[in-house]
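Quick one: the structure is below, and I'll ask about it shortly.
Missing here is one protein chain; the remaining ones are kept as they sit in the complex.
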Amino acid sequence: MLIDHPLLGLRDASEFVYLGDASLMNRPDATAADASQQFHDYLHLRDNPAGLHRELWYHEQGDRSWLIVTRDTLTHEISHVELARDVSLAHRATDQEGGA
Amino acid sequence: MADMTLKESYPLDSLDTLIGDTRLSAVENLDIVSIALPHTLAPEKTTETRASLDEKLQSAFGLKLTETGTRSSNGDKHSLLGLQPGMWFLVTSRRTREPARTLKTVVRDTAYLTDQSDSWAILDIAGPHAQAALERICPVDIDKSVFDDTRVVRTSMEHLSVIIERPEPERFRLYSPLSSAQSFLHAVRVSLQNAV
Partner (left out) sequence: MNTATTGLQSARIGTGLLDSTRPVSFQFNGRSYTGLQGDTLASALLANEQRLVGRSFKYHRPRGIFSAGSEEPNALVELGSGAYREPNTRATVTELFEGLEARSQNHRGPLSFDVMAINDHLSSFLSAGFYYKTFMWPKAFWEKVYEPVIRAAAGLGSLSMQEDPDTYDKGFLHADLLIVGAGPSGLAAALTAGRAGLRVIIADDDFLAGGRLNAEQMEVDGMPSAQWAARSHAELCSMPNVRCLLRTSVYGAFDHGIYGALQRCTDHLPDKSSEKPRQILWRIYARQTLLGAGATERSIAFANNDRPGIMLAGAVRTYMNRFGVAPGKEVVVFTNNDDGWRTAADLTRAGVSLAAIIDTRTTSAPMKLPGVRIVMGGQVITTRGRLGLRSVTLHDGQTLPCDCLAVAGGWSPNVHLTCHQRGRPVWRQGIAAFVPGAELPQGMRVIGAANGSLGLSSALTEGHRTAVRIIEASGIGKNTSSSPVAEQESTRITAFWHVSASRGRAWIDLQNDVTTKDIALSFKEGFRSVEHLKRYTTLGMATDQGKTSNVLGLAVMPQLSGKTIQDTGTTIFRPPYTPIPIAALAGRSRGKHFRPVRHTPSHQWAQDNGGDFVETGMWLRAQWYTREGETHWRQSVDREVLQTRRAVGICDVTTLGKIDIQGKDAAAFLDRVYANTFSTLAVGKVRYGLMLREDGFVMDDGTTARLGDTHFLMTTTTANAVSVFRHLEFCRQCLWPEMDVHLISATEQWAQYAIAGPQARALLEGVVDAPFDISNETFPFMACAELTVFNGTPARLFRISFSGELAYELAVPTRYGHSLMEALMQHGKQFDVVAYGTEALGVMRIEKGHAAGNELNGQTTAANLGLGRMVSTKKDCIGAVLSKRPAMNTENAIQLVGFMPEDSAQSLRAGAHFLSEDAEETTANDQGWMTSVAWSPVLNSSIGLGFITNGSNRQGERIKAYDPVRGESYPVRIVSPHFVDPDGERLRG
């Protein structure tokens, strides 16, 4: 497989390490009343879609970026690749706006 | 107090050999310092710090900060390799025992520095068969039509992490972790023997 790295272009998947569902980015709030349940769900409950899947890949033999790769699990077609840090920062900005 | 001083030694042991028409040589006289750009939540502030760092590096070395995957250099004296978002290697000929400490006086609080001079085994492979040899181990496209002296890539070759650049059309420079220098040398040497 080839992953179209947002900064470096197409790179062989062998340079990357796979982690799993991109929902691992959304670590729950440890101070929430039901934190234990939230962490349980965060850690153990995953969708297993036949189709588009957003997943985390780490460019270990490259620029050490964590990427969010949108891959079709039926065809391996990769339709979108983002820098996880950018997504995380954007997410935070939205949260803050929402909270303000 | 012991009246001794420590001697330097390098695993590639000043290797310099010709395989066919292509030269393979160890490079052991470089200072390498990693430069990390501080980041903040405010993008303007990061941009400001970056501009300031850029200015300091330009005035000290004549090198511009590059994007990830690209390099800038002034001849063989200094080069700046963009390896990660917000992280560069400054590669200079050896001048000091503690290059990070020296560089700190230049960049001050615009960067975090870590000495990497002892972390890498460095090989130059130069000659007509250099590219053909590296095709055996390098998964990244290094054809001269797409890979020139403005590019730098970190990838894996024979299970080893390797940084590759092409300072001249027929010369590549490879950096691989020092501890596996012998395996690295074997990989490159065999590639060259097989390709010439």
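So that you can tell them apart, the chains are marked A and B in the order they are listed, and the count of residues begins at 1 in each.
To be clear about the criterion, contacts are C-beta pairs under 8 Å (C-beta built on N, C-alpha and C of every residue); 3 or more make two chains touch, one makes a residue touch a chain.
Since the model is a prediction, treat every value here as computed from it, not as a measurement.
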Which listed residue (B:R50, B:R136 or B:R171) would be found touching the missing chain in the intact complex?
B:R136
Name every residue on chain B in touch with the hidden partner chain.
1-11, 34, 36, 38-41, 86-87, 97-98, 112, 114-120, 135-141, 143, 145, 158-160, 177-184, 186-187, 190-191, 193-194
List the chain A residues touching the unshown chain?
1-2, 10, 12, 17, 19, 24-25, 27-28, 30-31, 35-36, 39-40, 42-43, 56, 58, 60, 64-66, 75-78, 83-85, 88-89, 92
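The definition used in the following text is that only the chains that are shown with their structure count from here on.
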For chain B, which residues are in contact with chain A within the complex?
41, 67-69, 83-85, 139-140, 153-156, 161
Could you pull out which chain A residues touch chain B in their complex?
7-8, 11-12, 14-15, 61-65, 83, 85, 89, 92
